[in-house]
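Only a single protein chain was left out; the remaining protein chains are all shown in position.
== chain A ==
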């Protein structure tokens, strides 16, 4: 071996080690987050800004945010769960139905040590944290948002229909819808093309007609849908709403078109989450609208939590936890307020510059301590699909209420 050859080999070896180290270093400093492409552009920009600020505060760190639509995100997570590739942090709904599957499959890293290290329990609200404790084997996920859903209404259209007092019971809500109808105003708008939109109406009717306990039992599939008269009555009520009070036609439009119609004054109400405040603000006249919780009479708020989970396959869990700690820190949450959600999961955030509707939401969140979840978060995925189908059949007038309960129960019974 000549000296020249030996030197060349040494140089190559040194280069290879340097490249490998540089590669390993770059790899250790990358955090990939998979989240939704939110409807509000302000929300997407705000999340991107958090990532950029974190990078600036932590030189050498690269935070990559990958956004997808709801269905694409769910599919991508499933694929990632079955492979070695995937995100370090992923967004998911916190309920047992949608997010729970990934946790039960071991895709989420238990975060007990990070909860202790960063003292998140001292910083975040108890209601939002409750979802981190519902799984066996440790704490999972960190709260991202806590979403409430309520009725948004067009003040001018309510006035035009002579509705002076906001409905405080389900019967009063139906009476208000009847007044709107009599005034020639469609009471409420939904987009039937996306199954989950009309589902919201069925969910709140079930809560109103069955009460909290029976509603939960039906959604947990512990009660028989055909044996509970309130289930059939709820489907009948859904049929009444679709025939009389929903802006028609609605099965051929999606949620965004439904929103456009609402903003255009074509319908008086919309059943939406607190995220709509920002959308309404971006669309124009926020003062023309107000909100009230769907009056179910059970004292529970319709809503759900969204979480950030650290993947059990992440090689950078410490850095991922550090990012989540930064994300949920008081200054960052203060900055995000109103952009992603009306209220923060951080209890130290102050609400000094709230818009009136944000203030209304805050009052609602403070008033309600119990929550009932959306059907697509409560049911397993196959039952959710059937739930959607049956709801749409009833809303389209294709099947009777009793048949709807029977078909749903048959499906549930068949899967056992």
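Assume contacts are C-beta pairs under 8 Å (C-beta built on N, C-alpha and C of every residue); 3 or more make two chains touch, one makes a residue touch a chain; residues count from 1.
The working rule: contacts and distances are computed from a predicted model.
Novice: Among "Carbohydrate ABC transporter permease", "RagB/SusD family nutrient uptake outer membrane protein", "mannan endo-1,4-beta-mannosidase" or "HTH-type transcriptional repressor YtrA", find the name that the UniProt record gives to the complex chain excluded from display.
Specialist: Checked against "Carbohydrate ABC transporter permease", "RagB/SusD family nutrient uptake outer membrane protein", "mannan endo-1,4-beta-mannosidase" or "HTH-type transcriptional repressor YtrA": the hidden chain maps to "Carbohydrate ABC transporter permease".
Novice: Which one touches the absent chain: A:193, A:286 or A:362?
Specialist: A:193
Novice: Out of A:54, A:250, A:323 or A:365, which touches the unshown chain?
Specialist: A:250
Novice: Touch as defined at the start, partner being the missing chain; which of A:107, A:170, A:241 or A:304 qualifies?
Specialist: Here the residue in touch with the unshown chain is A:107.
Novice: Taking the full complex into account, what residues of chain A touch the chain not shown?
Specialist: Residues touching the hidden chain, for chain A, are 71, 74-75, 78-79, 81-82, 101-102, 105, 107, 192-195, 248-253, 257, 261, 266, 381-382, 385-386, 389-390, 392-393, 396, 398, 407, 411, 414.
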